[in-house]
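All protein chains but one are shown in place.
Labels for the chains are A and B, by order of writing; each one numbers its residues from 1.
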Amino acid sequence: MDDIVRSAPSRSWVDAANGTVEREAFVGEDVFRLELDRIFHRLWIFLAHDSEIPDRGDYVVRTMGRVPVIVVRGSDGEVRVLLNSCRHRGTKLCRGEAGNARNFVCRYHGWSYAIDGGLITTSYDEHLPPGMDKADWGLVPAPRVETYRGLIFAAWDPGVPELRDYLGDMAWYLDALFWRTPEGMEALAPPHRWRTRANWKIGALNFIGDSQHVRTTHAGPIALDKVRSEKDGFYVQGGESFQVVTDEGHGCTLTYLAPGMPERNYLTHPPGLRGAYADTLSADQLAMLRHLRVMVGNVFPNFSFIESQVALGEKAVIIRQWQPLSGTEMEVLSWVLAEREAAAGYKDRALKHGFHNFGAAGVFEQDDLELWASATQASDNPIARRFPYSFHSSLPFDHAPMENAKGPGRAFQPSNTEVAQFAFMRRWDAAMRPLA
Amino acid sequence: MNDVTSIANGDPWVDTANGTVSREIFVSEDVFCLELDRIFHRLWIFLAHETEIPNRGDYVVRTMGRVPVIVVREASGEVRVLLNSCRHRGTKLCRGEAGNARHFVCPYHGWSYALDGGLISTSYDEHLPADMDKADWGLVPAPKVESYKGLVFAAWDPGVSQLRDYLGDIAWYLDTLFWRTPGGMEVLAPPHRWRARANWKIGSLNFIGDGQHVATTHAGPSTLNRLHSKKAGFFVRGGESFQVVTDEGHGCTLTYLAPGMPEGNYLTHPPALRDAYAEVLSARQISMMHHLRVMVGNVFPNLSFIENQVALGEKAVLIRQWQPISGTETEVLSWVLAEREASAEYKDRALKHGFHNFGAGGVFEQDDLELWASATQASDNPIAQRFPFSFHSSLPFDSAPIENARGPGRAYKPSNTEVAQLAFMRRWDAAMQPGD
Partner (left out) sequence: MDDERGIATVSDAAFLEVQRLLNREAALLDRRDYAAWFDLLTEDVKYVVTARVSRPAETGPLDYAIIDEDADTLRLRVLQIGDPKLTRAENPPTLTRRFVSNLEVEAAGPPNDYAAHTNLLVYRQRGTAPDGDFYAGRRRDLLRRDRGSLRIADRLVRLDHNVLFDGSLSIVL
């Protein structure tokens, strides 16, 4: 790993002037190793939702780049992120995906650790030299762990900025999805998990602002949902739509419902909660939510989110982690969330609806994945690598943000350009440069 | 890829003076990468037979090294070879193995391309920068595509010689298999496809001239066919036999039927077609075919062919592509052909007979594959690689071609030496040198 970092190219994969990106960035194993070093083992990485580990000792096992970690709620109620590897010979402390522990006992030789990571005993403490300080031999904690609106992030570089500062203007949009009631959101089930033979950045790009793919890739669900919605008197006609780009390469795409439809078609969130929204959100955020048909976006590097309403009353908030496994493979984690205060019946419907569209067998998901895998496979050869990907449809637009946008960040119209995608790629390219 | 090139300057892989070849080149991933660079992504590679795509818009999907391509008959009737990867984000245009298209529409964001590869529309042309020239963003065409007697080849190096010149003297032999009637040959079914955990070169060597393996490897079918033939009064006694080597490392082995057998045993091609042969072939070619029992050969690097008569009236022309997957794995494609003018009933028998012996379940094939895989596996370790393969039995013969050969090229007797195999290896070694 060190060799690669030292020989890391100061070259660029992104041609900002011409709107193209080298395919190598989407298939190369060297690029992937550099991404681990520069991005996944350094920057803020989303790991879990607070509600997955409500009680002391609750934990989930997640991955940051190649680093396996335990995300655990300590006895003080704090969330910690610990390297899931015994300090003695490296054995994993937690070999399942989730559970509850009073402490972490290594099954190999019996070292045991408190849930805050501190080493309790090696089982053979009497054989240790007096100079060994057990305080130095606890489970390795990620130096930075912060939670924003229930979203738990960690970073291995102690020098990263505060999470709230890193999220910047994107926080305003995240608030509208993840903290719109006083209690916040709740993960309704364990995340779906699946592997796919595609580069992780395709997922991030797809969510940050890829309106162009919707009607082609998802011809199936769109046609079928239209028929169904018409029967319900719900016209899913899109209205105004725009992309938002913020610092650090975060971004999202918002699409409103067309005006002039029956009143009940707007703000189809549970009536019981609408009052609560007003307690938490600003008037601008409420106005945005009221007409929203889809909000979909990405926090750099690999945390995506979507709230989508495809038919009347079918809404779900979904979050994603695009977990890279190699240059050409990733694991996807996908959660469905709802307001904690929502009725059990609503949560049940949100979960089903969320999975139906965007889960491991989602009717949207299945078509995306097939195409992403084929893109990765077809690009993974030297001839294809001579021909960069096109991000041209960002160029005529990305110097002209809208004047009176509805929220913070730089907003762009129309929404079906590639402005946000290219902003993501530029941020990525900057992150990949050798550190100053 | 560039780094790997330097290994070509190290130890000789092919020791011509001593008649040995390093095992490394039959297993190594580095050598495989260099082969991609120097051979498969550069030289003429066989892809398809014209009759697989008779009509406009007919296409088959094939691979050149690691490059996925579409072989399509475009509106003008010309055959094009296009990189099967969208210029936008790399998605495969064709995800099946074969079909017919009016144009190629990418299923991800809807870029559409004409059959000649030209970009028709990005679906969002209004968002493109003014200076983007759509003519630069068509599907990438292989710079060289030519057909010889129905065999479609392509090359990624625009500087390769004309296909006819590349084939040189082997063309005379190919003519007798692939263009012996005015209508030419026809592929009778889609190619059989299978994977083998063996290096691709073992297949090429086996077909170019491996008279030594027949009696041992194919003891089974040889014995059984003899019984079968005796019953039919057809004595498959081999007569004269020799190997032919031509420039560029092509070659073949011909075996005649022994003389003095009943006349009905010779030239067992369909009687109705024999006159047609005379229209197309020269007298020398016809006299060769009259007594031919087996012709088997290879066009460098990975197109093999065989016509074989194992029992009375059981004849078939087969072609092979040895498609490298890695240093130790190969995908084999195998087609059966017959004269277009042949009767339906003859074609049916040729197809069955061809597959019986040389298809994915072929009785010859199965024994070869088992042994090739074991050779690759047993050589894939550093100890074995200290000990090169023996090609000794070429040395006493390869400087003495026979005087009055029946066709062009350099012919050698006896046929059960390794002259043609070592010639293949020498050509391979030259191709792998940096300046070749």
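Structure notes:
The rule we apply is simple: contacts are C-beta pairs under 8 Å (C-beta built on N, C-alpha and C of every residue); 3 or more make two chains touch, one makes a residue touch a chain.
Because the structure is a prediction, the values reported are computed rather than measured.
When the full complex is taken into account, the listed residue touching the unshown chain is A:Arg197, out of A:His41, A:Arg56, A:His88 or A:Arg197.
In the complete assembly, the contact with the undisplayed chain comes from A:Leu371, out of A:Ala25, A:Leu371 or A:Met432. From the set A:Arg215, A:Lys352, A:Arg385 or A:Lys406, the residue in touch with the chain omitted from the display is A:Lys352, counting the whole complex.
One chain of the complex is left out; on subunit A, the residues touching it are 94-100, 189-190, 192-197, 217, 219-221, 223-225, 228, 331, 351-352, 355-356, 359-363, 365-371, 373.
Residue-level contact of subunit B with the missing chain is found at 95-97, 107, 193-195, 331.
As a convention for this text, only the chains that are shown with their structure count from here on.
Put simply, the C-alpha centre of subunit A and that of subunit B have 48 angstrom between them. Listing the residues of subunit A that touch subunit B in their complex gives 19, 23, 26, 202, 205, 210, 212-213, 215-217, 367, 370-372, 374-384, 386-387, 389-390, 392-393, 395-397, 414, 416-418.
By the touch rule above, subunit B contacts subunit A in their complex via residues 1, 36-37, 41, 65-68, 83-92, 95, 105-110, 122-124, 127-130, 132, 137, 140, 156.
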